[in-house]
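A protein chain is absent from this complex, but the other protein chains hold their places.
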Amino acid sequence: MEVDYSGDVMTLNMGPQHPSTHGVLRLELKTDGEIVADAIPHIGYLHRCFEKHVENVDYAGVVPYTDRMDYCAAMNMELGYVLAVEKLLGIQVNNRVRCIRIIMAELDRIASHLIAAGTYGNDIGSFTPFLWCFRDRETILDLFEETCGARLLYNYNWIGGLMFDVKPGFEKKVIEFVDYFEPQVENLNTILSDNYIFIKRTASVGILSPEVAISYGVTGPNLRGSGVKFDVRKDEPYLGYQDIDFEIAVGTGEHGPLGSCWDRYMVRIREVKESCKIIRQAVAQMTPGDVRESVPKRIKPPAGEVYMRTECPRGELGYYIVSDGGPKPYRLKVKSPCFTVMSAFREVSRGSMIADIVAILGSFDIVLGEIDR
Amino acid sequence: MTPQEIAALLTEKFGSWILESKPDAMNPWSAIEPGAILEIAQFLRTEESLSMDHLELLGGVDYKDRIEVVYVLYSMKHRHRYTLKCRMPREAPALQTVESLWSVANWHEREAYDMFGIVFEGHSDLRRILCPDDWEGYPLRKDYKSPKTYRDMPV
Amino acid sequence: MLTYFRNLGLGLITVLNSMGVAWRHLFTPSVTLQYPTMKWTMPERSRSRLFNKIEDCIGCGQCARVCPTNCITVQTEKRAKDEPEVFAADGTVKKLRTIVFDIDMTLCCYCALCTFPCPTHCLGMTGEYEYSVYDKNDHLYHFAKDKPMAANAREEHVTEKA
Partner (left out) sequence: MESIARLLQLIPKYNALPGIVRALLPMLVSCILVFALLALAVLFLVWMERKVSAHIQDRLGPMYVGGWHGWAQTLADALKLLLKEDIVPESIDTLLYKMAPFIVFLGAFAAFVVVPFGAASFVTDLNIGILYIVAVGSLSVIGIIMAGWASNNKYSLYGGMRAAAQIISYEIPSAIAIMTVIIPVGSLSMVDIVNAQKGGIQHWFLFRNPFIFLAFVIYFIASLAEVNRTPFDIPEAESELVAGYHTEYSGMRFAFFFLAEYANMLLVASVATTLFLGGWTQAIPASIAPQLIPGPILFFLKVLVLVFIQMWLRWSLPRLRVDQLMYLSWKVLLPISLVLVLGVGWLTVYW
């Protein structure tokens, strides 16, 4: 390996094991002093051959595997897969399952955004919001554990229904949590989002212009941070989102150019408030019914293919399933939102400083389990 | 525009290159001539009535007799989606890259190369993305035998 | 010049605001649970360790078939006609004798898919989460109690590990 001493460009390996790479990611930084000339991401350290595994596990057994992809928002990952197979099988679920799925997905979105906001504070240097966010997230995890028994990887959404029905009094606890949680977001705002040092560190850093974002296929909060109003729940409503009214939080570029790290972060905080609104309406729409009503005994979908996309907290998650009529999926391709955002990272982070590399990476809120699958 | 109109527009514009199209399937698609992917993609992207600016998914599928690359395209303006499929022989699958139209294709094509061995001509840096760089074989092919050891470490 | 002082003032005010929030949190009660002394009461449906009441198990092998990670191995043996009748808890006649019922907890992904198809509901997930061991092989639980009677017994329902 010849080493080129071509001047003062130093390659610094922000290696797979680094406190702020949100997982096992290696960034090869070509630095000139503090300025980073080029940041080449190397992924694949957490590749667990999800798509190969899935080819010899039956349809119902794939659900625990989909949890393992984006372990911070497992409920939404399951939901995407389950909706895709239901579309393939042509199953319609009753209203109760629909509402419980919306509540669980939105609670999971809040939990995932709390991780994003907490770790982002950590990356910028303020350690306290991390602990506050995780304290609030614990209440959500308790709700999940009480309903389906697991705290992180649930396997709660089944094809055609749910594993268990929610316990009586679950709705009251959810409303209690939402009422307690909404003012807590203000706390987070005062210490982090409106803090002048935080604004100076993030407001003019990592500008992702709308054209570059669309061309790189960036979706979700990262795209909405650049001002593009695009949300799968509004764009192509699934699961009954059409009769729930909520706004799409879009970056406004208050503190500096549009599409900066601060906008992406602020979109997530506003989205959490929207999720609270959605949960309240979904709880109101709940009707009694049997949750395992339309779970098929043998899952053997007809030969064919389907592409289904859902809005997971990190972006637009797409499942492309090809089935050959057998009990096992013939091919399952997952379109992971973090994978596309990571491909845009190199262009966004050119010419920024080392401290900004960490800020940009944190604002993208990536999970390496989903990138490497 | 409904998938039927898109299929009709495509067959009318490109005629011979569109081998087969199923606009009323659950996921409306049409199979195209592998060599013509760049022109058709260019047309789909720049045509005002289509303006497919969001390449959602670019994935390889290994049917035992052929290898297929699937392009799922979506238009943010008109909110419609369409899928293109290129069918290639299993031995030396090769395609032109669409990286110039949608930069998202860069990493997706690298993954297709890594998993299926599909060579994309004109790609900026075509190398393996998920597996280690010196990994032999293409894992997602149906006839793939996983090696017992990798650099004499048991796999 | 004006923005210079405005930024200075803005900086000072927001810094003091965030310090105020931190000050208020000094007096909010802390939420840590002192683990060894105070334990978390596991909710009724919590899923951690698998347990199989082998007396009820009729050796059907449904659980092994459904498990996505193939961590259950079931080997059974036909029960001879002259033997006394043996019944599972809910009265089903046990026609097979399970000679091997192993669950490898290191492979288990805690998805609880195996607990649903079980006809006699003998396989269940308990709330027990403190079962760490020094040697990995100790996580291979052997639930079967019956010994293989007929030495040359043809094993049906053999669901080997895939």
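Every chain is named by a letter (A, B and C) in the order it is written, and numbering of its residues begins at 1.
Note that in this section a residue touches a chain if its C-beta (ideal position, glycine included) is under 8 Å from a C-beta of that chain, and two chains touch if they have at least 3 such contacts.
Remember, predicted model here, so these are calculated numbers, not experimental data.
Touched by the hidden chain within the whole complex are the displayed chains A, C. From the set A:24, A:88 or A:191, the residue in touch with the chain omitted from the display is A:191, counting the whole complex.
Checked against the full complex, the candidates A:201, A:270 or A:309 give a single residue touching the omitted chain, namely A:201.
Only one residue from A:81, A:132 or A:158 touches the chain missing from this view: A:132.
Residues 10, 12, 18-20, 34, 121-128, 130-132, 135, 191-192, 195, 197-198, 200-201, 353-358 of chain A touch the missing chain (whole complex, contact as defined above). The missing chain lies against chain C, touching residues 8, 15, 18-19, 21-23, 25-26, 28-32, 34.
Simple rule for what comes next: only the chains that are shown with their structure count from here on.
Averaged C-alpha coordinates put the centre of chain A at 26 Å from the centre of chain C. Listed in rising order, the residues of chain B touching chain A in the complex are 25-27, 29, 53-57, 59, 61-62, 70, 72, 76, 79, 81, 83, 102-104, 106-108, 115, 128-132, 139-140. Those residues of chain C lying in contact with chain A across their complex are 7, 10-11, 13-15, 17-18, 20-22, 25, 31, 43, 45-47, 66-68, 109-113, 125, 162.
By the touch criterion given at the top, residues 43-44, 47, 49, 51-52, 87-88, 212, 214-217, 228, 230, 235-236, 304-307, 309, 316, 318, 320, 322, 331, 333, 335, 339-340, 342-344, 347, 372-373 of chain A touch chain B in their complex.
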